[in-house]
Structures are given as C-alpha cells and as structure tokens.
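The other protein chains are all here in position, but one chain of the complex has been omitted.
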Amino acid sequence: MQFAGSHILSVTQFERADVERIFTVADRMEPYAHRRRVTKVLDGAILGSMFFEPSTRTRVSFGSAFNLLGGEVRETTGFENSAIAKGESLYDTARVLSGYSDVIAMRHPAAGSVAEFAAASRVPVINGGDGANEHPSQALLDLYTIKKELAGRGRAIDGLRIAMVGDLRYGRTVHSLCKLLCLFDKVQVVLVSPQELKMPGEIVEELRQAGHEVIESDALEASIAHVDIVYSTRIQEERFSSQQEADLYRGRFRLNQSIYTEHCEPNTVIMHPLPRDSRDTARELDDDLNDNPNLAIFRQTDNGVLVRMALFALVLDVVDQVDRHARDVNWYTAGRF
Amino acid sequence: MQFAGSHILSVTQFERADVERIFTVADRMEPYAHRRRVTKVLDGAILGSMFFEPSTRTRVSFGSAFNLLGGEVRETTGFENSAIAKGESLYDTARVLSGYSDVIAMRHPAAGSVAEFAAASRVPVINGGDGANEHPSQALLDLYTIKKELAGRGRAIDGLRIAMVGDLRYGRTVHSLCKLLCLFDKVQVVLVSPQELKMPGEIVEELRQAGHEVIESDALEASIAHVDIVYSTRIQEERFSSQQEADLYRGRFRLNQSIYTEHCEPNTVIMHPLPRDSRDTARELDDDLNDNPNLAIFRQTDNGVLVRMALFALVLDVVDQVDRHARDVNWYTAGRF
Partner (left out) sequence: MQFAGSHILSVTQFERADVERIFTVADRMEPYAHRRRVTKVLDGAILGSMFFEPSTRTRVSFGSAFNLLGGEVRETTGFENSAIAKGESLYDTARVLSGYSDVIAMRHPAAGSVAEFAAASRVPVINGGDGANEHPSQALLDLYTIKKELAGRGRAIDGLRIAMVGDLRYGRTVHSLCKLLCLFDKVQVVLVSPQELKMPGEIVEELRQAGHEVIESDALEASIAHVDIVYSTRIQEERFSSQQEADLYRGRFRLNQSIYTEHCEPNTVIMHPLPRDSRDTARELDDDLNDNPNLAIFRQTDNGVLVRMALFALVLDVVDQVDRHARDVNWYTAGRF
C-alpha cells in the first residue's frame, strides 16, 4: 500500500510487504524511543488524539510516540456533553476536528465508527480501537514483538508455533493477530479456551485457508508444551451480560512459574495484551513470572511506542527525514531500557 | 484599542478598526494554519486552557491555534472536585493560575465570570464563552467568514444582506454577531424565528440605532430569497425548561438543497455556528447540502483557527515576528485545504 496520507483502520488493509515495511521503520525508531537520540522531524505538527472511550495505555502510547517525533498533541477524552450529544453527525465532527490537526488517533466504542469518521476526515486517521471491531496498532505491536523475541532464538514468524489462551471469543487482540498471521507461512496456532469462549469459527477458517495448522483445546498444560509463544488474555468481563457469568471463566487458565518450568520449552516467550488481571480470582499470568526473562509483556508495550512512531512517520511520509533532525539525548537516562 | 497585554472579553470592546486589524492578522496566519509553513514564534510560551465547562470544538481550536504559533498548552477541563468546590474565590483561582502560563483561554458557565477572573489575572485572558453572555472569538470568526466568502462575490460587510434563522432568543452567537455588525454600514438583517424565540428587543434596537434595516419574520422561504448569507442556528435545547418545550421548535426551519435551489440567489452562502443537529427531528441544515460549494460551515471552523491565532499574536504582541520564525512544512499534507 501507499502509506503517505492513508488511514490505518484495519489489519485487513495490509499485505505482508506492508507489515514488513512497518516493522523496518519501527526498528529505526529505537534510538529515539529508547532515549539515546532526540528527533524533531515532526516539529510543528499536531496529533489530534480523540479518545471517545477511555484508555490510558493506548492514548498515552500514541501521544508519547508523536512527542518522540517532535510533534504536539491536542487531546480529547470522553464524549458526554460533547457536540455528538447535541445531535452532531460523525461526518460533521470529522470535518471540523480534522481542521485542527495533521493526523488523528481515535478510539470510539462503536464498531465501524472510526472508518466512518475517517471517510470525512481531511487528514489521516489511525484507528485506536473501535469497540469489538479492530485495534490494528495493537495487532501490529504484538506481531512485531513476536518477530523481535524470536529473532534471538533463530526462529521467525514463518514457522511460528503460538498458543493463545483465555477469552478467545471477546478478545479483540487475538482476532486481529490471527488475521495478521494469515499473511505469513506455516504457522501452528493452538487455541486454548473454555468451550463457551472459543475463537469465532470464521477466524479459525481464515487461519486454515492460509495453510496454517489450528488445534483447539481446553487444557492449558498440554497445549503450551511445544510452542514458541504463549499469548495469554484477560477475561473481557465488560463484554459479559453479568459479573457472575464472567466469574465462571475468570481464573480458569493460570500460568505461573512452576507450570512454566514443568511444561514449557526453555525459552518460551510469554505475552499478554495487558492489562493483566492480578486479582486473586484471576491471575492469568502470575506475579511470580515477573522475574522470568521470557516474560515479554512490558517489552510489548514498549514496542507499541515504536510501532506507533512508525505509523505516524509512514502516513506523514517523513521516514527518511527522521535521522536528519536528530541529536543526542542530553539528560539522565541510565538503566532505562 | 491597544492589543498587547489586553484581555479579549466582549465584542463590545472593539471599534471597527480593531476588528479590521484582527482580520488583517488572521489573513497572515493562513500559510501556517493551512500547513504550508511552520512558525515557532511562540516557542517557549504557555497557554493556560481553562474550560470549566466542556467544549471540544472551541477548546481544541484554541489549543491548536496556540500550537500552530509554536507554543505549549496546559489544559484543565471541568471543575468538580476543584479548588472552587472547596470555597476558593475566582480571584484566588485567577491569581494562582495566571502564574502558570503566558495567556489564558477560558470558558465558564456563569455570565461575567471570565471578566471577574481576568480582573485578577496577571496575564491576558481570552473569553472562550461565559454562559449566555459572550463568546467573542466565535463572533469574530463568523464575521471573518462573511468577509472572506463575500470577497469573491464582489460584496463586502458594508451593504451586507443577511438572514439569521432559528433560535434567535437563546443563540449567543447571533447576539454577538449583531453587535459586531453595528460597527459596519448599511446592513440588512432578516430575523427568522418562531414568535417565542425572537431576537431580544434591545439587540434589534441596537441594529436600528446603527442605521441598519431589520426585518422580522417567521417564514423561512420568503426571507432567504434576497440575502448574501443565510446564518442558520440550532435550537439551544439546553436552555429550555423541558425537552418537550424544545421539541416544539426543533425542526421548524429546515434548509435543504431543493429549498435552496428554488428560493436562494445562486451563490448565497450558508453558515451555522455548529454543532448542527442532524437528527431527523431537527435537520436545520440538511445533509444534502454537504456537496453545495456555498455551504461554508466547515470553512467557518477553519477560520476560527486563523482568528484565534490572530488574537494570540496580537495580545502577546508578536505579529511582526511570525514570519521571521518560519520554515516550510516537511510532512505530507496533500489535499487538506
């Protein structure tokens, strides 16, 4: 695809070459995100951060990514009392707000709303999550993390063996990740969930159409024995009709250090889209894994900054200018990354 | 007036020469707002954006305007749990907050509160709306839009023929616009509203004192036949005592493409302070006007950025330095304006 001026709305818009291009650019962002260098390539540019649904992590990650490229951020959160409540259409909102910034990152609770907004926007829009529908930057940072974690182990995305564990029915991130994996070759996907929270059939079908092997299971320990990655997820309790119903599944699949030691291969990578639920009733990834060097969950969120920087640099077409506007960091940063 | 260091609180503080000065400066902001050039003239300056009442559009417009001049924005929205709730006076709030920024843009639900705040502030304060009272930057951007739209039609503000339609009783923007029009010559104002939502008598009187012709009507179609501008407004339902009362008036005056074609002169400009109410029960400006090149409603909000940049440049006295701190935009902006 042509990135300059494009919207980033869905993982389905990418070919394999596009994903690889994003990852190559993300690699080049590392000196800036890891605070060895400062770039001002987007000095004077404005990000409109429109989070019509709250999200500290994703919102701050987008904002920091834009700041790291030298740009400014104008932020809106929530939408009670807003113009939308007074009957304004998304078309009008988009026409107006796109006059205030150079690029927009947007989250909205309604599926399809970000695409509708983008159609009327005069500047590129990056989907930061539209309800149960899409969250493409999360899927990209997950896959980018897989690639980086496996690079040191002599393995690649082609030939990957991954177990996805937990709420595979409502977990938006695993859906999008599966779609991205369809762009690659010979992946083995082990899907571990309660019967009622299985991966939707159409996604399983897509994986198989792509030539991948799919195994479905409701037993954790056997399923994680021969994989490169265990991708654990939280029960999306806000999607259930009652707290009691969510409680039925919470805590069903728990990975801790002793299970890891007993069942996993030595360097199996542990991932999670976060937040992980650390309450006693859940603990899908136990705190006793925190010192396990294969726990990649915080490298994932760090990688999110790299991927979002890459998306901004691509849609604003400044990739080749980044290093030209750079200098060394001049403040204390010891021991950070 | 002397702009440097002044507060911008009310349209009544301006002479005609002041308004023209603001518009001249706004014109000079266009290369920056339209993303052909970047200026850093206010690099290091801080805008205190104090929106004690929510407003996405106005808040972001002020913030982006300040960013476009190179400055930073520190924002506060809402005021539950704030010091004011603990019994702090506006005097104290102003003394404190004006120590944190170089200029303040403020919205507050109580009429007169922004002026009270400004009296204690140590930095210039721009009124971003104080309840039903004043919203001077909106009136300025409306008049600036009228001037620009008419320029290409060989017409000017002097001699203007304008129809104001809808809720003229509670619509703050039409009140302020009328006051500004009193600074100009030979304006014809057609006021179209339900009997119960007529323009307040004292404003009609002011227009007549200024030598303008005022026609009041409750019939839309005849009223828009011979005007340069149709300025439509939303029913301000939040000002009515009940939803049912607002429902009596909503949808009373609807302009759509077929009415426009049948009744208006060929190039009649359509304006609206936004948000327009696009629900079926309202539709004061129908969506089928969206492709009409005379629909100026989004150029209005774009012009708001120019006018707010001009106000900041004037009160901080940097107008003549803007171009000196400038360079070309280096990112992708195709097709934006």
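Should a chain be cited, it is by its letter among A and B, assigned in written order, with residues numbered from 1 in that chain.
As a working rule, contacts are C-beta pairs under 8 Å (C-beta built on N, C-alpha and C of every residue); 3 or more make two chains touch, one makes a residue touch a chain.
Quick caveat, the model's predicted, so the values are computed rather than measured.
Of the listed residues A:N67, A:S217, A:N256 or A:Q321, the one in contact with the hidden chain in the full complex is A:N67.
Checked against the hidden chain, the listed residues A:D185, A:E216 or A:D302 yield one contact partner: A:D302. Across the interface with the omitted chain, chain A contributes residues 35, 38-40, 54, 56-57, 59-61, 63-64, 67-68, 70, 72-73, 75, 234, 237-238, 274-279, 282, 287, 290, 297-298, 301-302, 305, 329-337.
Mapped onto chain B, contacts with the missing chain fall at residues 4-5, 41-46, 48, 72, 74-76, 79-83, 86-89, 91-92, 95-97, 99-102, 122-123, 315-318, 321.
In the analysis below, only the chains that are shown with their structure count from here on.
Here the CA centre of chain A is 40 Å from the CA centre of chain B.
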